[in-house]
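For reference, the structure is listed below as structure tokens.
Some chains omitted; the rest stay in position.
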């Protein structure tokens, strides 16, 4: 296939054909190292392939009681709704979400507290260190139903792990899929330090 | 205009001139199909033109009582603050926000509950199916003022519609523009499945 072929390509006309078109272009580029500016183009294409890398995990549906025997308080009953496997890896047993590439990430989570005494709190942790905290309190002895959402931007290195961790025991939460969830977006490269 | 002209272009020196510069470049590219790597460049430019596609809708200012006669509980009193019309279309009567292109989206919303009995909840729905839920409860008989924010990442196909839907009747909410809002960001292509 000659470089000339590049000119014969149809332009993409709809978003549906876009991905296939790109892959074909990319293949042509790799096959023709004699084209002068191709390394830069390859690079731009490679960079874009990582974007947007997202993950959205949902609770699996059951109400659970956070007990002292819960392993470190980390929620682990997640269902993968969407996940880019080049960038994210879920460890189902521990509930930890590992990032596979360095970058700037936006991390978000929500937990649905359905019964607690006085005070309910969870943390989004990075390598077991707190990064964000989400807290509700109520009058003693009252039943309470409250979703608690938090989110923020964080620089992460490959192999770092994020998780959602309850701070206190004796809280009931509902892991229903629309109320308790956990996700992240890779926004791009980490800044050169 | 000869390809040589490409060399004579000034480099963009400030963000203000950036968009016009790009459009000029893009025109040049389309006018010179003999330049070898242009399909890829056109493609990268086209891809970038869709980013960032955002929408931010605000409540129109009045307090409303969610009654049983509210059409399905969907909030529809939105004012367009910013909206990319290539990607989003608001249906003012139904309150639904249609996406016009496939992609990976971040959807967010906030509702300001100003009076409710026991329990207040709304859902972000996609084609009328729940995606995210935001809930507050209080002691019976007390007045309550609470904003409720939720957000998450979702893959959407062109023609899908998102909306903010109250789950229960007999709740008063305040559609003031800073307290009740609804928006989305198109993060990029949907992953090849």
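Order of writing sets the chain letters: A and B. Residues in each chain are counted from 1.
In the analysis below, contacts are C-beta pairs under 8 Å (C-beta built on N, C-alpha and C of every residue); 3 or more make two chains touch, one makes a residue touch a chain.
Since we're looking at a predicted model, the values are computed, not measured.
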{"item": "2 chains shown - copies of the sequence in the complete complex", "value": "3"}
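Going forward, only the chains that are shown with their structure count from here on.
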{"item": "Residue ranges of chain B touching chain A (in the complex, touch as defined)", "value": "33-34, 36-44, 46-47, 101-104, 106, 119, 123, 130-137, 139, 148-155, 158, 187-189, 191-192"}
{"item": "Parts of chain A lying in touch with chain B, wherever the complex brings them together", "value": "3, 6-7, 9, 11-12, 15-16, 18-19, 21-22, 25, 29, 35, 37-38, 41, 44-45, 48, 51-52, 54-56, 82, 84, 108, 110, 112, 139, 142-147, 149, 151, 176, 178-179, 181, 183, 185"}
